[in-house]
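Mind looking over this structure? Questions follow.
Of the protein chains in this complex, all but one are displayed in their positions.
Letters A, B and C mark the chains as written, and numbering starts fresh at 1 in each.
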């Protein structure tokens, strides 16, 4: 029977390569897979393209990646209070693609759902429309927003079974559930692994079809 | 405090008007709000535009609406085994807009999520692309699909609280959860109404913000 | 006449929220509006990171860092609240399901243009977050802000000088001096701080002010009387 449990964060990031695009779940610290942060650093990869809501603001998050200079570009909505990122940004050593938060999650959803893009009313008439195709539909102007996918998705769940079914804890669900659909390899850090059958089928948020690796963080 | 519980199906369909667009949840009988079927008939409205997956196949579903001739048009994916509908269809007294099932639910989602449409790979190079705008994106051809909304959404849930939070039963969730987001007035037939606080906040599928009326079917 | 305190401004906004409305309070000053909702209030607060029916800050030591608001501060959940993912949360926002979004602003123009995401004048990386989705999607967009900048320049202008968040979206402006409605004809005064004058307010406002009806009076504590 399918079993996607791996030993640790190191195993969860196996095969990550220089230049990969990586989605990292979380809104602030909630939903951020902290074990992955260090495992990716240890893997020694560089030139990553990161898709995440924020750009790190403490000593155990994406700040470590910017501090180590392993990120070439970040696609995010709110890189404030992000000191390490800000330094790299001012120095011109990291590229920023700033995306409205709802557009960010919707682009990820489109990537996971096999859509070619969507027509968004958000950003019309602002700098967020610059360089994007405008499409009129039903008498209104929209911006064509394109899908986002990643080589790796790293997210944080609450419970998992060995098949890879996932639940989340409170507001830590945020972008994680959508990012789970849009990565070629999806690795989930969870608080606890339970027996198959223990999760109520009504309450599984991310069905196992989306999940490739599950691990609990060693403390 | 907010309380959206109404007495019965009759109260749930209050203010429905001739010519209204109406979404009806369900895949086959699962998720179909049967109490609403008769209440809408009793309301005496006509010329409805119906959005639903099927077009009725038994004596307690949309067949009754076609039998009574109150539907002007149906937007659906699979109107097979639908005798009453088929008779009206052959007679030319009802219009059919046939939509691939995934496109149907995605159009409804777009309507509820405030999007102007989406680029679908489904139907490219087939009759389902006829008359629709083609948009190339990232080197591939897509069809622009437009959002769907309704004056009324009628769906079937399992449990509700008086605020209007909803859970569903097994595969009866189907189109209901998405339709709940896309109606101006959303009325939900449920098996049971529970006290506020009884539903686990992690397991509520349709948050109360989407729901206007809740009722249990009288037997 | 002293402009409203930040607390009084928050109370004034709180008192105007529709009972049983679904409301999002933007990060910054709008967050404090929650502190002035009466405990009996039926207002349900939405947080863009996937929470409906947000409750007050938990007691110290009982914070759960998996339960935070858009400002990344610990919150609680009221009975009947729910959790959901960001895609459903932004569907609520962009899809017109919120009755009111209360947002801070740098500038608002006569026709309701909103500039609240960047002043463009510092070396910091820009951040937009979810403010722009709220500004486009909520049924009513209320701005709460000081009537002028710290050095006295108008924030309510003919045309925003800063990069826009969204065009023609603001419906109501609550400042520490007045309440204005954005109408087809322009900015209509609804209420004025006790002791202030229309002429005085106009002096602090670049866009012309209309007084289509009887002005209400704002008290120093943020309550408003006919």
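General observations
We adopt the following convention: contacts are C-beta pairs under 8 Å (C-beta built on N, C-alpha and C of every residue); 3 or more make two chains touch, one makes a residue touch a chain.
Here the structure is a predicted model, which is why all the values come from computation and not from measurement.
By the touch rule given at the top, the unshown chain touches A, B in the complete complex. Considering the whole complex, the residue from A:61, A:106, A:145 or A:161 that touches the absent chain is A:161. In the complete assembly, the contact with the undisplayed chain comes from B:103, out of B:21, B:63 or B:103.
Counting the whole complex, the residues of chain A in touch with the unshown chain are 1-2, 109, 111-115, 161, 163, 165, 181, 196-197, 199, 201-202, 204, 207-210. Across the interface with the omitted chain, chain B contributes residues 27-31, 55, 77-80, 82, 85-86, 89-90, 96, 98-103, 105-106, 109, 120-128, 168-178, 205.
Basically, only the chains that are shown with their structure count from here on.
At the far end from chain C, in terms of centres built from Cα atoms, lies B. With centres defined as mean CA coordinates, chain C is found 30 Å away from chain A.
Per-chain Cα centroids separate chain A from chain B by 32 Å.
The centroid of the Cα atoms in chain B and the matching centroid in chain C are 35 Å apart. Residues of chain B in contact with two or more other chains: 113-115, 201-202. Residue positions of chain C with contacts to 2 or more other chains are 77, 83-84, 87, 90, 93-94, 136-137.
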